[in-house]
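Have a look at the structure that comes next, please.
Excluded from the complex is one protein chain; the other protein chains are retained at their positions.
Lettered A and B in written order, each chain numbered from 1.
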Amino acid sequence: MDFKELLKNVLTEQFPGGKLQFSEFTDELTVTVSRDIYVEFCAFLKTDERLAFVLLEDLTAIDWATRKSRFTVVAHVFSIANSSRLKVKAPVDDKDFSIDTVTTVWQTANWHEREVFDMYGIIFKNHPDLRRMYMPEEFAYHPLRKEFPLMGIPGSLPLPKKS
Amino acid sequence: MGLEAKLKQDGYMTTTIDAIVGWARKSSVWPMPMGISCCAIEMMAVGGPKYDIARFGSEVMRFTPRQCDLMIVAGTVTYKMSKVVRMIYDQMPEPKWVIAMGACTSTGGMYRSYSVVQGIDQFLPVDIYLAGCPPRPDNLLNALMLIQEKIGKTRARDYDDIKQPEIISL
Partner (left out) sequence: MEKLKKEIVHPKIIQALLEQDNNLTVEDVLDNEMILNMGPQHPATHGVLRVVLRLDGETVIACVPELGYLHRGYEKMAENMGYLEYIPHTDRLDYLSPPANNVAYVLAVEKLAGIEAPKRAQYIRMIMSELARMGSHLIAIGALAMDVGALTVFLWTMREREKILNLYDVICGARFTTSYTRIGGVAQDIDSATLINIREFIDQVDENVDEIEKLLNSNRIFIERLEGVGVINAQDAIDFGLTGPSLRGSGVEFDLRRATPYMFYNEMDFKIPVYKEGDCLARYFVRADEVRESVKIVRQCLDKIPQGPVLANQPKKVMPRKVEVYTRMEELIHDFMLVNFGLNPPVGEIYHAVENSKGELGFYIVSKGEGHPWKMKIRSPSFVNLQALSKLCIGHLISDVVAIIGSLDPVMGEADK
């Protein structure tokens, strides 16, 4: 059986009740999960022997700007045993922009989540060390949000004086 | 001219202190390689065997600012990095010169974005702006020659009222 079919079957079997939505673009499979089972779902992906998505390649977020649920967290996971990739998407809570962390599943999520926090201001609950990744701690904005201008906000970052 | 020939001829020569000090300074410029990004690799290439900056008496790249008199700022300076660059500049002893190597150091270049300083001359006095992204090693050698020319023309009295600035912290 094709691995994608197997993947769909295993996942719908494990998480019944329409909690998962599959979509496909070109040959890439995306699964959207609801926020409450996000961490559980990721843990299953990693620990299940048939799937074995052991490598978290990337974790990022998308700012949809005008949509109702504004931010979506996207994780790209890779199964070395099956040479197969999967996108996992989860919507972020609109009230306080928060979602659970997957650092407990993959350690590498630590820095990825810090980066997302820095760039989008999404708070990852239970993250061990949530602080800014790139920008200085004093910086008050989140640059990759759509309302942030490309050239930044004048005066938001200090420069040393030219004596 | 051959110093030996001159010495053999009459055993003395007349010159000004300024001229001899300027000549000594310009022939042994010690660069502080402030390598930040892509240009730093070209700066390494200048130190490498093909371009060989040693021909110009500047192979002594010192990573401590206390021993240097020329800062080559090679690479994009971000706002976060600007304090560090300024701090290192302040730690260098007078007299000192700065080369802004590459487009993004000089003007921000292709990085029109929120985190990049649009030209280091906003917080540093710059002597030479060097075009290219990154400049070819030959171009850096050209800048070095220009700076040598500039150093050769300096006089001691230019530095009469120089104060060492206070060192700012990060």
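Keep this in mind: a contact is a pair of C-beta atoms (placed from the backbone, for glycine too) under 8 Å apart; a residue touches a chain by one contact, two chains touch by 3 or more.
Quantities reported herein were computed from a predicted structural model and do not represent experimental measurements.
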item	value
Hidden partner chain, residues of chain B it touches	34-38, 40-42, 44-45, 48-50, 63, 75-76, 78, 80-81, 84, 88, 110-116, 133-134, 136, 169-170
Interface with the unshown chain - residue positions in chain A	25-26, 28, 30, 54-58, 60, 62-63, 74, 76, 80, 83, 85, 87, 106-108, 110-112, 115, 119, 128-129, 131-137, 143-144, 148, 150
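In the analysis below, only the chains that are shown with their structure count from here on.
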item	value
Euclidean distance of C-alpha centroids - chain A vs chain B, Å	45
Touching residues (chain side chain B, partner chain A) in the complex	79-80, 82-83, 86, 112-115, 117, 121-125, 165, 168
Complex interface listing, chain A residues touching chain B	134-136, 143, 148-153, 157-163
